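Reading through the structure tokens given below for one structure.
For this depiction, one protein chain was excluded, whereas all remaining protein chains were kept in their positions.
Naming follows writing order (A, B and C), and every chain is counted from residue 1.
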Amino acid sequence: MKKLWALFFFFWPLVALIVCWIAPDRGWWFPSEAKSPLGSRIDDLFYLILVIVTVVFIGTQFALGYVLWKGATKEEGSEAYFSHGSHSLELIWTVVPAFVLVFIALYQMDVWAEFRVKSYYPEETLKDGPMMEVKARQFEWRIRYPEPGKDLQNQPQPGDLYTVNEMHVPTGKPVKFNLRTDDVQHAFFAPQLRVKQDAVAGLIIPVWFMIEEAGDYDLVCAELCGWGHYKMRATIVAEPEEKVAEYIEQLQADQNYDGVAADEDDE
Amino acid sequence: MAHEENGGHLNYFAVFIALCVFTGLSVVFDLLKFENRLITIVLVLAVAVAKAMCVMMFFMHLKFEGNWKYVLLAPTTILAIGLPLALLPDIGVAYYTPLAPQAGEWGEEMQAYKASHHGSGHAESPDAE
Amino acid sequence: MSSHAQQPSAVKMGIPIPDSKLGMWLFLGTEIMFFTAFIGSYIVLRLGSPGWPTSSEDTHISVVFGGVNTFVLIVSSYCVVVAHEAMAQKLFGKARQYLLITFALACVFLGIKSMEYYGKFSHDIIPGRIPETPTQAIAKVDRELETVVRARFAVYTDGEDEADVNVPEARDLATVSAQLDVFANGDEGDAARRETAKADLRLYSEWQNLHQHIVANVSLEDVPQAAGPGYLKAREQLAEGEALPTLKIGEVEGLVKKLKSDVDYGPAVKAGVFDPHPVLYGNLFASIYFLMTGFHAIHVIVGMILFGLALGSKLDESWTDWVENSGLYWHFVDLVWIFLFPLLYIV
Partner (left out) sequence: MATITPAIESHSDGHSHDHDHHEIGFVSKYIFSTDHKMIGIQFLVTTLVMLMAGGALALAVRWQLAFPWESMPVIGKLLFSGEGGQISPEFYTMLFTMHASVMIFLVIIPILAGAFGNFLIPLQIGADDMAFPVLNMLSYWFMWPAIVCFGASFFVGGATAGPAAGWTSYPLLSALVESAPGSGSAQTFWLLGLTFVGVSSMMGSVNYMTTIINMRAPGMTLFRMPLTIWSMFITAILQAFALPVLTAAGFMLLTDRILGTCFFIPSGIIVNNAPETVGGGQPLLWQHLFWFYSHPAVYIMLLPAMGMVSDMLACMSRKPVFGYKPMVYSMAAIAGLGFIVWGHHMFTSGMNPALGMTFMTSTMMIALPSAIKTFNWIGTIWGGNVRFNTVMLNCAGFVAMFIVGGLSGIFMAAVPVDIYFHDTYFIVAHFHYVLFGSTLFGVFAAITFWFPKMFGRTMNETVGKWHFVLTFVGFNGTFFPMHLLGIAGMPRRYANPYLHPYLEHLLPMNQFITFSAILMGFAQFLLLGNFLYSMFCGKKVGRNPWGANGLEWSAPSPPGHGNFDVPPVCYRGPYEYSSPEAKALGQDFILQTTPPPEMPESTPEPASA
């Protein structure tokens, strides 16, 4: 019985490892590989940590199982090993993890800086103003583009173009937008892009990402914002720059359509 | 208790006088209206710290207590100073554009208002009527 | 007490101060963190708010009151020390005397504090109610004036015995005013009442002028039905499509002053309408002021209860620890004030 218990503590980490091993094939893994360069770097970091952690996991669980097994197989009546600890062991298992942890911490810094520190943003985004404003509200995403040829202002302008739950962005270049909220806190979460940023009442937060591949990407809300939190569903449509321009023109045409003279409006 | 051999009526009275003088000082600093408001702030806060030290040392007998006082008060002080400091980069100065209308649109309106109201009308004495 | 008191107790481990005092000090440690949260929030919020109100015109804060209260607390702290000293020397009469003074000083402190509060209330310096721009200030006058008008009209509608004006509800002020008009210009009913009705109608139309100006500053075509005559006159001078110039706060101040000096409804307006006075960040200021001083006041009251209990007993040796510990607590209350005073009143 004792041995069985010791084996029990060997057995379950094994199951855990196997589950993780087969998970990607069964779709229990990232929704897709990262579709933005920064996202790929996040994935790389994830896998790096995964490796480190897996090693630690196997090591510690194995050690635990091992000492239990030793305890289980100890002969009846034999004495426990009397020891208050070991100074050198303590030193080793303080210094080694410390080293690993500091390494992980330092290694991450620049990805974080690129994502969040304004002066590290890609040059293009620094040069141009934000492309649009994404405003979360209970329970939808409102996107406001400036009138073509104009810059985005913090205050809505008469010529601004609006859409709801659909965000068109050009591929192949960094896109920066202003994230805001109309009411409570929300979070802009694009799983395939690995982008997440809260929208905080009272702040305008610039966010950027870059998509290489044209396609539709999910945009969901990741901060509890009320009963409809789960249904703040939107799409990020990534398409070549010309198409985005076309789309915006179309948007402008639609918006200026007054129901009578369709043709007069487009000059 | 250790302070007994030390304490005396007179002693406390001196502390009391010191506290009163300090209070007077902070009022005086306020009335002096320094060019730079910062000077006032630093001065009155320094006075406050001095007063606090007096109260703690003498009235609360810390001067006469054992070393446990450091064990208790050092972490407390660190936390008490550390918390506002840690909040500063986020709340005190906003890294991202703050949208306080007070600073923007409203601010202009208020500036105009203040300019037009400068020194007029509102000379009522504050409070308690 | 418990069974071990009788046994020859071997030396317990620990530090050479009584449990109660140690407990009190630890408790004060938690209290320090409690006020740290308030004071820290105040400091950072204030640094993050450009244009914090500092002039006493806006905040109605007076260094004199704060200073006097500081002094009061210092004296009381001193008295507590003396009382504790007296307890240690077994001079219980003297201790009682000084505790009484402390207690009285606490009352004085609260008295002055409530005067300050009263001063704030009388200027409607209450969190959530302070207009932060001239526009908001005007809107606030409008709302308050409306309340006054409603209250005045309610006299005719609610009072069942007053059959002379037969108006079912005051909800629709325009209808009420129309009926009141008939009543006031007719010759039925009490003559004095007809006079008041006239006054109320004047007040109503003054308010309507203001109200329409704010809410219905629209093109000529859709002038609201219940618009006041002053408003209509102003509109007539405009060309089609033009809007009235926006109200200046000065005009509204003038209006309020005028209304308040009216013999008939002046007192009612005075009671119900505050002088418009926008204060940037006034609400945040008021929130912090009331919360911090409020919690300090609660601590003062707790201290008074502690002293009250001691005073209510026959003060003897068994109360020495009590007096010492409530003294410690009291000094802490003093300490908090020592920081609140410069932070709230001076800085």
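Just so we're on the same page, a residue touches a chain if its C-beta (ideal position, glycine included) is under 8 Å from a C-beta of that chain, and two chains touch if they have at least 3 such contacts.
Predicted, not measured: the structure shown is a model, and the values here were computed from it.
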item	value
Where the missing chain makes contact, among the chains that are shown	A, B, C
Selected from C:67, C:131 or C:342 as touching the chain missing from the view	C:131
Given A:98, A:214 or A:245, the one touching the chain that is not displayed	A:98
For subunit A, residues in touch with the removed chain	1-2, 5-6, 8-9, 12-13, 15-16, 19-20, 23, 27-31, 39, 41-42, 45-46, 49-50, 52-53, 56-57, 60-61, 63-64, 67-68, 70-72, 74, 78-86, 89-90, 93-94, 97-98, 101-102, 104-105, 108-109, 111-113, 115-117, 138, 182-185, 187, 189, 191-192, 194-203, 205, 218, 220-231, 233
Absent chain, residues of subunit B that touch it	75-76, 79, 82-83, 86-87, 89-91, 95-96, 99-102, 106
In subunit C, positions touching the absent partner	1-4, 6-7, 9-15, 17, 19-20, 22-23, 26-27, 29-31, 33-38, 41, 44-45, 48-49, 126-132, 136, 281, 283-284, 286-288, 290-291, 295
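Here is the rule we use: only the chains that are shown with their structure count from here on.
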item	value
Subunit A and subunit B: spacing of chain centres that average the CA atoms, whole Å	43
Interchain centroid distance [CA atoms averaged], subunit B/subunit C, Å	23
Distance between the centres, which are taken as Cα means, of subunit C and subunit A, whole angstrom	47
Contacts with two or more other chains, residues of subunit A listed in rising order	none
Subunit C, residues touching no fewer than two other chains	none
Sites on subunit A touched by subunit B in the complex	118, 154-155, 180, 202-206
Residues of subunit C that touch subunit B when the two form their complex	15-17, 25-26, 29, 32-33, 36-37, 39-41, 43-45, 47-51, 56-57, 59-63, 65, 67, 70-71, 74-75, 77-78, 80-82, 85, 88, 115-116, 118-120, 122, 132-135, 249-250, 253, 277-278, 280-281, 327-328, 331-332, 334-335, 338-339, 341-343, 345-347
Complex contact set, residues of subunit B against subunit C	1, 4, 7, 9, 12-13, 15-16, 19-20, 23, 26-27, 29-31, 40-41, 44-45, 47-48, 51-52, 55-56, 58-60, 65-66, 68, 72-73, 76, 79-80, 83-84, 87-88, 90-94, 98, 100, 102-103, 106-107, 109-110, 112-113, 116, 121-122, 125-129
